[in-house]
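Encoded as structure tokens, here's the structure I'll be asking about.
One protein chain omitted, others in place.
Each chain carries a letter (A and B) given by its place in the written order, and its residues are counted from 1.
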Amino acid sequence: MCLAVPMKIIEIQGDMAVVESAGLRREVGVTLLDKARVGDWVLIHAGFAISKLTRKQARETLAIFAEGNFFG
Amino acid sequence: MAEKNRLTLLADRLRRFPARPQTKIMEVCGTHTVAIRRFGVQRLLPPGVKLVSGPGCPVCVTPDRFIDEAVALARQGAIVTSFGDMLRVPGSRTSLEEERAAGGDIRAVYSPLDALRIAADTGKETVFLAVGFETTAPGIAAAGMMALEKKIANFSLLTSLRLVPPALKALIAVDSHLSGFLLPGHVSAVIGKQAYEFLIPQRLPGVISGFSADDIISSLLCLLEMHNKGIYKIMNNYPRAVRDRGNERSRAVMAEAFAPADAEWRGLGVIPASGLQLRPAFGALDARRRFAIQVENAPDRRECRCGDVLRGLIDPPDCPLFNKACRPDQPLGPCMVSSEGSCSAWVTYG
Partner (left out) sequence: MDKILLAHGGGGSKSAELIERVFQRFLRDPLLLEMGDAARLPGGPGRVFTTDSFVVKPLFFPGGDIGRLAVCGTVNDLAVMGAEPLYLSIAFIIEEGFPVASLQKILASIAGACRASGARIVCADTKVVEKGKADGLFINTSGIGRPVFKKPVHPGRVRPGDAIIVNGPLGLHGISVLTARGEFGLRASIRSDVAPLWGLIGTCRALDVPFMRDPTRGGLAQTLNELAHGKKFGVRIDEVKLPIPRKVAAVCDLLGFDPLHVANEGKVVMVVARGDAEKALKILRRHPLGKDARRIGEITAAEPGRVVMATRAGSERIVMPPVGEILPRIC
């Protein structure tokens, strides 16, 4: 229900953006954010960016995701 | 390594916490239900503390009738698209998965945008099963708006959207023994901290929590502290994803397409203004208007106690069907089939 993961915006085209994390890419909707910019870290849920993270926050979140993961 | 030590310290603190007896904390997010049992957090609770699951799984709180409606649509020849979870939920006679085996065009999607793409690509009537809470509703609204904008006329929504705060209010009325709430992280990213302020005069603390083991344990510690000291506040323990004021834009998009409506919740009955329905301006997207959907009223499964599980009145093993007649591979009720259902979490993680 609440599954959302942090990913970084690497491209924006109108209503949609390409987000990336750990080499994974996906196209998502960005109309739910006030202002989305390339380089922003956002929470992705069901194909939409629903919230923005600060860089520091994104790093913390990623560190938590990386807990126990041993490979790059 | 440092992360692991911090977690170990937190876990230790939780184990030793001097909680008041009969402390009952409820979590109301299916993703929390699963995370808690996946990390085994319930085994770290100190004596006197019980953690119960509430109606936090949108699939679980959706009545059978919704599946029956979806099946009827598939039988009328529509492409029925849905989050994967819904496919195995039993309706009163059959499930979408079984309908698919019988020839129905039923497709699991990750996003309502994928459903919209299917509509655009096929040109066939495509219905998206719009199920979720405030985390998901804005995205569904946005997808609906895109459909109208791009004039994709063969796309519609069968809605079963629900709102968390009204459910919390109903739960408090049902159970006066709750000591506090672990609040949903991503719903809160949309609705913000202020949405829970009604808990304060009820003397119920709430902590908005993320989903890592660290997040959950530290949030539980905050709740236990507040309960012990008689402090009644709403805390945001997930500031990296949740702004105190939430996401106003998401709320605006949601409100543009949807209006609050009474909704039936499995186990809780009809709760006023606890669901969302499409506003008249968006009526063209309403599958219930576009199709004549005929479903019979079916009797409730008598022994199924999903309703009580969803209210936190019983634990899954207290249901007579749990893990015997009702198992993940042959589920009788949605709490067992949904990947975020309580019963499924108990079987899957112990």
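The rule is short, and it goes like this: a residue touches a chain if its C-beta (ideal position, glycine included) is under 8 Å from a C-beta of that chain, and two chains touch if they have at least 3 such contacts.
This one's a predicted model, so the numbers in the text were calculated from it and none came from an experiment.
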Full-complex contact with the absent chain, from B:20, B:43, B:150 or B:203: B:43
Among B:126, B:159 or B:339, residue touching the chain not depicted: B:339
Omitted-chain contact residue, chosen from B:23, B:53, B:82 or B:111: B:111
Sites on chain B contacted by the missing partner chain, in the whole complex: 4, 7-8, 11-12, 37-41, 43-44, 88, 97-98, 100-102, 110-111, 114, 213, 217, 328-329, 339, 347-350
Missing-chain contacts mapped onto chain A: 3, 5, 21-27, 44, 47, 65-72
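In the analysis below, only the chains that are shown with their structure count from here on.
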Residues of chain B touching chain A in the complex: 3-4, 29-32, 56-59, 83, 110-114, 132-133, 135-136, 138-139, 142-143, 145-146, 184-187, 189-190, 210-212, 214-215, 239-243, 247-250, 253, 340
Residues of chain A defined as touching chain B within the complex: 1-4, 6, 15, 28-29, 31-34, 43, 45-48, 50-51, 53-54, 56-58, 60-61, 63-64, 67
